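First the structure, in the form of structure tokens, and then the observations on it.
Apart from one protein chain that is not included, each protein chain of the complex appears where it belongs.
As written, the chain order gives the labels A and B, with residue 1 at the start of each chain.
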Amino acid sequence: MSSVLLSVRDLSVTHGSGTRAVPLVHSVNFDLARGQILSIVGESGSGKSMTSKALMGLLPPNVTATGEAQFRGANLLDKNIAPPRGTGIGLIFQEPMTALTPVLTIGMQLTEAMVVHGLADARDAKARAIQMLERVGIPNPKQRMTQYPHELSGGMRQRVMIAMMMLLEPDILIADEPTTALDVTVQAQILDLLRDIVRDTDVGLILITHDMGVVAEMAEDVMVMKAGRVVEAGSVHQIFQAPGDAYTRALLDAVPSVETASVDSKPTDSQALLSIRHLSKTFSGGRAFGIAASVTRAVDDVSLDIMPGETLALVGESGSGKSTLGRILARLTKADKGNVTLAGTDLLSLEGAPLRQERRKIQMIFQDPYASLDPRQSVGAAIAEPIKIQTTLSKADRAKRVAQLLSRVGLTPDMASRFPHEFSGGQRQRVSIARAIAAGPELIIADEPTSALDVSIQAQILDLLSDLKSENGLTMLFISHDLAVVRQVADRIAVMRAGRILEFGPTEAVWASPRHPYTKALIDAAPVPDPSRKRSARAHALDTFPMTPLIEAAPGHWVAL
Amino acid sequence: MGILSDVPTRSAPHGFWRRLLRSPNGVVGLTIVLGLVFCAMFAEVLAPHNPSKMGTGGRFLPPGGDFFLGTDEFGRDMLSRILHGSRITLLVGAVAVGISLTTGMLVGMIAAFWRGWVEAVLMRSTDVLFSFTETLIALSFVAVLGPSLQNAVIAVGVAGIPFYARTCYSAALVETSKPYFEASIAAGAGPARLVFVHLLPNVLPTMIVVATLGVSTAILAAAGLSFLGLGAQPPTSEWGYMLAGSRDYINRAPWLMTIPGLAIAITVLGFNLLGDGLRTSLDPVERR
């Protein structure tokens, strides 16, 4: 490496002190050069964020760092030296929605540090800020300067964040999961922007992520961390092609490959299990005196059939209405218009006791494993609940059934008496699955069931779901934002945006020959975990897409064009 | 795969007593409250004199000697009056909070559970009553019912309803929107099961904290009414009323003012500290 910027040796981070000290990061070594992109990869609790905070001198109280981090001829970990925050090292956070001060204008937040560091006077700073906003791809930069963070979208805020840090002309930029909270298409744009900035300014970038796809796309060098230790480090090609450590291999294996299709589509000429016809739902925001201020069409004239035994995936970005659709089917949200029939029964007109009985047939699995179990109910009671409500089984029989279910989802029967807080996120999601299948439903609606989990756990849960599907012939509506995951589990895919279905058909057909520009943009934006397929600039996502009624473009493949 | 990150979280409501006993606020609060309960239960035995017997040993005797806390303008033993007053104070707190808590929880849970127009009607009326402020509601009640300790307690209890209803409503709303609650709906659970198996046990901890802190508010409010002469009537050994009487002898016998005031302050402090301790031990995420 030429011109090494930062040289980290034996960096350790410890929480607490003395006998109660808990090591968070253990003896990390790496170098970073100008223009280099180094990726630190790991799951939650791996110590990857603590490493960056140690370099910034932003560790929480009671947490200390030891070792050496040479930067501009000084040790960053030396407590007696003021850390070169901003001007030396810039930091970009994960959550753009909360990372900007809500009560100050964008302009104020962009310029204040320049003035404080003496890089520019107020007028000069303003001019530079406008220039930089333009550079990071924000339209109408002059006008943005006077706006507040809440008036900008998540992607825009992340651009502002990048602009804010780059204005201070740092040598190193640390980006801590900068795209995790963003939609796929926006993520792709932000990654492109970061790459351009590294190329143009020769800044050294430390990219912290859990996503192997992002690593493959961005990084030249990779450092894999687990439980505070570096388990493997090397060039991105070396890590992806010949991972030396078992954990790296496990991480790579866990990534749903977009290259291999695991699902064989079944013939779908049987009678539909569930038919949705012209379903619509609008939400009105900010009602005052009975007049709605704004109306969102969450679901807009959707028609769809789910065949028995299939997994239909509903794919879309946030705000596409995919979850609302799922919730309407589970009768958790009321629809405005349209019909839903489940095996001949009109689902939406049921009320009271008949509805409660019919509910047995449709069960849900939710995203957040921490909130989907009642903290004051034992896991056994949670799983037994649908059985108790929907069947006449005796107490002993119920207990037997719960034991079976626990074993079925990969837990042990003795866990029935424990409470949710004694379980990990992955285990809780298994319990939720056991509860969902307990009373023998005909359709399972899984709303982002793996999004809140680490990749390796994700893979296990997906495996469990596909096992259940093949063994019990479950029908599933799988709601997700992640095309790679969807491709692994779904027989058919429906792509949703702004409440409408833009394309739907067999998974492979949609994947191999997407017909709608939005589907193409989604597939194009998804990071591919293969460093050899590094792309140049993408065609940037359009703002408007055709949203006409669906027409059958190929047998079973419908497009709104 | 041994994935270290996928470990259970520790928190949750378990180990609650251990956490309560580890918080200094909780321990001090619990001690004070238990001490008060003890005084109230054994006031007959503990009190050296009859609290309403006049002229036992002379008027305005300063604290010390035979009369540990002195005597008042009628020669009644202050210690005995304070001890007997603790019964009234605790009873006032318990009854007033009982009224606010039960009614407030009923309103709050019904509104959060049934939503729609029921929610609109209940919560808008609660908002209106809330902006009325507790003082005004209590005062209006006393104005109508007439001054007496019993009426003061009812007034304070009713005045607290809007606050408890609001708190319970927002706590219940959080729970009903959680996936576990929706999973139970999706499993076909009826209203009784949803309310008693899921909603109530999850709302209760919040309400226990609110009620504990509420006891101190209620005691203060009722003592305030008695202080104004709108609550306890003579010869009750009510602390607020005793304090009101002390004003006329403030120069001659300042202990008539300091002692009942201190008694109220310590009681209220006890419930405040206990409530604080309960809050931190029920919700470990929150900082001190």
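Everything that follows uses one rule, which is that contacts are C-beta pairs under 8 Å (C-beta built on N, C-alpha and C of every residue); 3 or more make two chains touch, one makes a residue touch a chain.
Everything that follows uses one rule, which is that contacts and distances are computed from a predicted model.
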| item | value |
| --- | --- |
| Identity of the absent chain, which is to be given by its UniProt protein name, from "NADH-quinone oxidoreductase subunit I", "GDYXXLXY domain-containing protein", "tRNA modification GTPase MnmE" or "Glutathione transport system permease protein GsiC" | "Glutathione transport system permease protein GsiC" |
| Of B:Ala40, B:Ala171, B:Leu220 or B:Leu278, the residue in touch with the unshown chain | B:Leu220 |
| Omitted-chain contact residue, chosen from A:Thr87, A:Thr333 or A:Ser451 | A:Thr87 |
| Contacting the left-out chain in the complete assembly, out of B:Gly35, B:Gly98, B:Pro201 or B:Gly229 | B:Gly229 |
| Contact footprint on subunit B, counting only the chain that is left out | 25, 124, 127-128, 131-136, 139-140, 142-147, 216, 220, 223-224, 227-230, 240, 243-244, 246-247, 250-251, 254, 257-258, 260-261, 264-266, 268-269, 272-273, 276, 287-288 |
| Chain not shown, touching residues in subunit A | 56, 58, 61, 84-87, 90-91, 93, 95, 98-105, 112-113, 116-117, 147-148, 150-151, 161, 164-165, 168, 286, 288-289, 293 |
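Note that in this section only the chains that are shown with their structure count from here on.
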| item | value |
| --- | --- |
| Gap in Å, rounded to a whole number, between the CA centres of subunit B and subunit A | 46 |
| Complex interface listing, subunit B residues touching subunit A | 1, 3-14, 178-190, 193, 197-198, 201-202 |
| Subunit B partner contacts - residues on subunit A that touch it in the complex | 43-46, 226-227, 247, 250, 330-332, 356-357, 359-360, 362-364, 366-368, 370-377, 382, 385-386, 389-390, 419-427, 432, 435-436, 439, 453-454, 456-457, 460 |
